[in-house]
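The other protein chains are all here in position, but one chain of the complex has been omitted.
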Amino acid sequence: MNAETSPILRIESVAKKFGPVVAVDGVSIDVRENEFFALLGPSGCGKTTLLRMLAGFETPNAGRILLDGRDISPLPPEKRPLNLMFQSYALFPHMTVRQNLSYGLEMERLDKAEIRRRVDETMATTDLTQFADRKPEQLSGGQKQRVALARALVKRPKVLLLDEPLGALDKKLREKMQLELKRMQNEVGITFIIVTHDQEEALVMADRMAILKDGRLLQCGSPEEIYEAPADRFVANFIGVMNFIDGQVAEDGVFEAEGLRLALVNARPGPATLATRPENIAVGAPGERLAGTIADIAYHGLDRVLHVKTPATPVPMQVRVPASGAAYRVGDALSLKIDPARCRLFAGGAVGAGG
Amino acid sequence: MSFNAARPNLLAAPGVAWLVTFMVVPCLLVLSYAFFQRGVWGGIEYTFTLENFARVADPLYARIFLNSARIALTTTAIAILIAYPAAYAIARAPRTRQPILLFFAVLPFWSNYLIRTYAWIVLLNREGLINNLLRSMGYTGEPLSLLYTEAAVITGLVYNYLPFVILAIYSTLSRLNPELMEASRDLGAGPVRTFLRVTLPLSLPGVAAGGVFVFVLSIGNFVTPALLGGGRFQMVGNLVYDQFLTANDWPFGAALGAALIVTMIVLLFVQARATARASGESREAQA
């Protein structure tokens, strides 16, 4: 094993059951040093349970959690060199900002001067110096969030765990904080593992991400890999917008659906679903390829998204066109040209609209 | 009913009127009696005097006051020591079982106070259950006189007020965000230090509320000392009772009552301040 590839944190076939409910079902993930890693999935997918097992608040029923090659799963939370930033922030209401930050260092029995120095330093990097003597009640949501982050960071953990860290903030502040967190992670050089249900947040921040559903790991990779090559219909639909066309691959490798024939390379014959992103569809004059009519137009600033009714799909397909291009009106007939090189083909029959 | 500006006052008026007429006015009236002299044959002589308050401070009565305070304080301390672990255990029980546990912890509190006190007479008297139990275990000496002791009074008071202290402490404990305790563990504190530095400080408002309540009701109690103390343990409550119903010295009784009320108000005020400080409240935050 060389330093390049050896993971700082290795989750090995970890499983967790609550009574009859399987919350995490044999998940294995490697997280690399200094990586910004996202655990992404809809609510109830097991991502929070997984995070709580990393922090030590739940004990896995099976599997191991290795930190730097050492199994930490038998350790209680206070003995683990990982720290968690709680979703509710969990700031101690009876302590000032400074006392909140000092708390974790006092537990390490550092001397007072050292604690003071490190707390001051962390408050400076997180822009909290002026609030040192305030109680959590006297802080705004964004400030509380920074205190929660600082309180975990001041411990210099090997891995920082963040449980929906931006969930409580409004959209504007959230977008600002996404970049802020990313910058902070670069600065301190600590591995971040963030739990989120917001795919956009994960795409913006994460170096790599894992997508979970019903306690299972569906796919793990960089945002680009997952966006461009989703492993299955669920991932394809969960990350970004995807159009699905149910059809059949003929013996000659041509994908056939109502009103559409598309020659594909290496396609296995049988029932299949074709998936393509709105930006990978070109609009042409009537007569070419898949014919349709515009049902709706949504304006998004730089571009427009046309919702096009076609015989091939039960719901209108979404097609992204530049806002400055040709003018469209609802009811216009047009034809759609799908780029066969930028499609995904999922074997199996129809799963229903939108996957 | 629409809830416009004038309605609320109209709705509250009858209740307010009742409370003012039958609580505020009587209390002020009895307080005013404390400033008058006792008539020769009982009754009131309407001559202004501070003598009654001076008598409250008289060593004879001051001792009863202090004695009552000591008994009340002991009761409070014991009640908190028993109630805290119980409240903690309920708050840590599975969520679905907590309301049931709490209900049965509080249920005795709502049953008749006299009967609950009487139950202890049954247990403690010379022919009572505890002495019988001792005898059946081979004890042959004189039956123990457990009743009519200070310990009996304190036991009775603790027994009667314990449910409320459990409730008060439980209600702060159950409102604590469990993530606070987890955060403490996550930051490196073990279970004991987490309890001492996070759970305990944050539950002090409940302890204070329960404690003040037990203290106030114990110091002014007259049923328990009368029944379990056998009249041998005079407390302020008994003294007030005597002044009104046997000694017929209403002005002095009124002065004693006023002293009780002042004690209560001071304690409630201190408790409110302590609670506000403990929860990190401040003027700035309220603004």
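The first chain written gets the first letter, and so on, giving A and B; residue counts start at 1 in each chain.
Assume a residue touches a chain if its C-beta (ideal position, glycine included) is under 8 Å from a C-beta of that chain, and two chains touch if they have at least 3 such contacts.
We adopt the following convention: contacts and distances are computed from a predicted model.
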Looking only at the UniProt record of the hidden chain, which name from "ABC-type spermidine/putrescine transport system permease subunit II", "Hydrogenase maturation factor HypA", "Glycolate oxidase iron-sulfur subunit" or "NADH-quinone oxidoreductase subunit H" is the right one?
"ABC-type spermidine/putrescine transport system permease subunit II"
Filtering B:Asn67, B:Asn125, B:Thr149 or B:Thr275 for touch with the omitted chain leaves B:Asn125
In the whole complex, not just what's shown, which of B:Ile71, B:Met181 or B:Ala208 touches the removed chain?
B:Met181
If you put the missing chain back, which residues of chain B would it touch?
1-3, 5, 7-16, 18-20, 22-27, 29-30, 33, 82, 85-86, 88-95, 98-99, 101-123, 125, 127-129, 132, 159-160, 162-164, 166-168, 170-171, 174-178, 181-182, 191, 213, 216-217, 219-223, 226-227, 237, 240-241, 244-245, 250, 253-254, 257, 260-261, 264, 268
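Heads up, the rule we're going with is that only the chains that are shown with their structure count from here on.
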Interchain centroid distance [CA atoms averaged], chain A/chain B, Å
55
The answer for chain A against chain B in the complex is residues 55-57, 76-78, 83-84, 86-88, 90-94, 103-104, 107-108, 135-138, 151-152, 155
Of all residues in chain B, those that touch chain A in their complex
177, 179-180, 182-190, 193, 197-198, 201-202, 278-282, 284-285
